[in-house]
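Shown next, in structure tokens, is the structure this report addresses.
Heads up, one of the protein chains got dropped from this complex, but the rest are sitting where they should.
Moving on, here comes chain A:
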Amino acid sequence: MSEGMRVRMRVDGAEIAADVDRPGESLLTSLRDRLGLTGSKNACEQGECGSCTVLLDGLPVCACLVATAQCEGREVKTVVGAVPRPVRDAFVACGAVQCGFCTPGLLVSVADLLDREPDPDDALIREALAGNLCRCTGYEKIIEAVHVAAEAMSDGVPRVPARSHLHHNQWINVTTFPRGDAETGEDTP
């Protein structure tokens, strides 16, 4: 197939045309290698890790498993366009980012979760994030970050990341810090 084809879609609010030269080219490949939009990460290309998660017409999907040609006329949101500020801030503030490779995918999944469930419990968070693997954090800080982001979004008070004049685990404006079940210290349902 030498002629190639052009696919038009909306990516993070902008009308974009991607020329692909084989029908099975993935949205992830088009975003990263053709359009230079490297926010979505490539770690497995088999749907297992979630680091390529984007919103396609509002739903989280693995960009590596979507054929770009399926996106004609559709709306794609990457980590650049899908994630409210408080979610990003909470991840930084909580130490939910270490190497950062999983972070864009997780942020998109969390943005979708908080859009549907403004105050999710741990069980809901775990189910919603089951498709996003993280090799670094052990997930606890990610779950904390979701709670912190939920709180910030509900009361409008930003939790900004620590600055150098504070200790690394202190934040400005943090009043409460949900950490699972206060009685037992358990955070699994």
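Structural remarks
Going forward, a contact is a pair of C-beta atoms (placed from the backbone, for glycine too) under 8 Å apart; a residue touches a chain by one contact, two chains touch by 3 or more; residues count from 1.
As a working rule, contacts and distances are computed from a predicted model.
Name of the non-displayed chain as stated in its UniProt record, restricted to "ABC transporter permease", "4Fe-4S dicluster domain-containing protein", "Tryptophan synthase alpha chain" or "CO or xanthine dehydrogenase, FAD-binding subunit": "CO or xanthine dehydrogenase, FAD-binding subunit".
Residue in contact with the omitted chain (choice from A:Cys94, A:Ala128 or A:Ala150): A:Ala128. The hidden chain makes contact, of the residues A:Gly4, A:Gly100 or A:Gly138, with A:Gly4.
Against the chain not displayed here, chain A makes contact via residues 1, 3-6, 19, 22-24, 26, 45-48, 50, 53, 59-62, 64-67, 69-70, 72, 109, 127-128, 130-132.
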